[in-house]
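All protein chains but one are shown in place.
Per-chain numbering from 1; labels A and B assigned in written order.
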Amino acid sequence: MITKKTVDHLGWLARIKLTEEDKEKFTDQLNSILDYFEKLDEVDADVPPTHHVLGLTNVFRDDVAGQSISQEDALGNAPKKERGYFKGPRIV
Amino acid sequence: MKDVIIGLEVHVQLNKLRSKLFCSCSTQYHDSEPDTHTCPVCLGLPGALPVTNGKAVDNAIKVALALNCNIEEWTMFYRKNYYYPDLVKGFQISQYDYPIATNGSISLETEGGERTIRIKRVHMEEDPGRLVHVGTIDKSKYSLIDYNRSGVALLEVVTEPDLRTPKEARLFLNKLKNILEYLDVFDSSLEGSLRVDANISIAGGKRAEIKNISSYKGVEKALLFEIVRQNNLVRRGVKVVQETRHFDEVRGITISLRTKEGEEDYRYFPEPDLVPITIVDRVDDIKKTLPELPDAKRQRFVLQYGISDNHAKVLISELGLANFFETVATEVDANLSATWIADVLKGELNYRDLDISAFSPGHMVQILQMLKKDTITENGAVQVIRTILDEGGTPLDIVERKGLQPKMGAEASGNITLRVIEENPDAFQDFCKGKNEAMHFLMGQVMKETHGTVDRSTVIELLNKSKKEKLQNASDNHREA
Partner (left out) sequence: MNVDGIREMFQNGKSVEELVHSIFDKIEHSKLNAFVTLAKESALEEARRVDKHGAKGMLGGIPIGIKDSISTKGIQTTCCSKILEGYIPPYDAHVIERLKAEGAIIIGKTNMDEFAMGTSTETSCFGPTRNPWDLIRVPGGSSGGSAAAVAGGEVPLALGSDTGGSVRCPASFCGVVGLKPTYGLVSRYGLVAYANSLEQIGPFAGNVKDVALLLDVISGYDPRDSTSVTKKCEYLKELREDVSDVKIGVPGEFFGEGIDEKVEKAVWGGIKALEDRGASYTEISLPHTKYSLAAYYIIAMSEASSNLARFDGLRYGLRLGKDKDWHTTFSEIKAQGFGEEVKRRILLGTYALSAGYYGKYYLKALKVRTLIKRDFESALKDTNVLITPTMPFPAFKIGEKIGEPLALYLADVNTVPINLAGVPSISVPCGFAGKLPIGMQIIGRHFDEATILRTAYAFERGMK
């Protein structure tokens, strides 16, 4: 069982601001879904995990410098910019 | 400084690579406009995918081998999930379980003798972008972000908490830098090429982590500041809290970042867009390409060239200098080369903030050959070196232009010495009585007359000969009388 406090912490980790109402609703919903996930406890899975279905290894690119996009394209979607930089919020 | 415990996390850019770690953007972004070296991958645009730069992995393996690490059989990338405005994807592709290497070491020569600093792990990760604060970090109203650096390959070297003084920390960094440059994977002269997180605690207290120190000197300064700060807290009876601090390079102080950092949870999981890398089959090939490392070179210089360990230590401190020495030492006497390169040339370079590439080994060979043949004095040789560094030119030209050549013939210098004796009978008298000042005076007079172009030993020889003659004469006269 997770609590409202856990949901609050998850919101912090994911940087999603949650209202009190959100927290209550998500606490209930997350609990019922997590209950369903408990199903996996039944399985005795003494096998290696599958990260990749194909089992590929050693996929590399050569160290060759290619074309970058222009500064204009890079900043093209930036909501705020200044002198060629992306403009962000204050840090502290 | 009692019971100081320091551990370092050193991030070095593998900046000898041409392209970034996961995209083909060029790493040559220094001196460029902001945000001109980016692409969908290193800007984290929706849908873009990383592909690993194979040479970055090879370079990391090289470093791991040079640091005497255990190389793992295989390695993989993880996502380290956290937020920061310089991080384009809300996670950093880094390593976690199965890093490329673990359990290495670096030996340091400290005032207290040889010390072994254990390396806990070495792993690869991508560099975030660069934040520009308008003003200082704690006062700035907004931030500006340049993502040119985003995605450059970083190597993180994590030590065990084995360092005991800020100076040791600095020695460690110098040694690490030295090794990385020998391996040709790192250029320390580029801005932002090294960043250090330093953990420090005193006498069993809580540790502070000082983040993102960006210079070698800064590390020592930040640690010295922290020791004073933490000691003062203890003296005032205040407990040191575990926290993350920022080093303000300009003010030379550390500031608490007061973030909720303690609550951070990086939620590492294997990067699903990349596949595992088997290392074992690459190690043998890479081992073959491994160059001679600083410690081995130092030993070899002593053995092969018969030079002193102190000279060898200076010569190997930079790969360029070591190579310079070897080039010169194959042409002229190795000991003479070592003395002139380590003691004279290195000093002149340091004084001018130059590195060895500012001087040609061919010129050094010419200068030493002139010395050997007595066609130039030591003093003259120093002048030639200084002139080359300050004005340029070749040794022969300079010697001619400055009248430093050739050395006075034995006969001419003999005549001048005899003249000086004649013109300064009192001084000569004192010299014969064994007064040292008198010898310096006579020598000075000879040097003045010859513009320093005689050999001191020739003058001393002549002075002694004259003294002997004078004493002989005196005794003959006495007998006759």
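One rule holds in what follows: a contact is a pair of C-beta atoms (placed from the backbone, for glycine too) under 8 Å apart; a residue touches a chain by one contact, two chains touch by 3 or more.
These numbers were taken from a predicted model, which means no experiment stands behind them.
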Across the whole complex, list the residues on subunit B that are touched by the chain not included here. 40, 43-52, 79, 81, 83-85, 88-91, 142-143, 145, 147, 260, 265, 267-269, 272-275
Even though one chain is not shown, subunit A touches it at residues 2, 6-7, 10-18, 22, 26, 29-30, 32-34, 36-37, 39-40, 42-43, 45, 47-54, 56, 59, 61, 69, 73-74, 76-80, 86, 88-92
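Going forward, only the chains that are shown with their structure count from here on.
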Expressed in whole Å, how far the mean CA point of subunit A lies from that of subunit B is 41
For subunit B, which residues are in contact with subunit A within the complex? 17-19, 23-28, 33-40, 43, 51-57, 74, 81, 83, 85, 131-133, 137-138, 140-147, 257-258, 260, 263-265, 267, 270, 272, 274-278
Per the touch rule, the subunit A residues reaching subunit B in their complex are 9, 12-13, 15, 51-52, 56-71, 74-75, 82-92
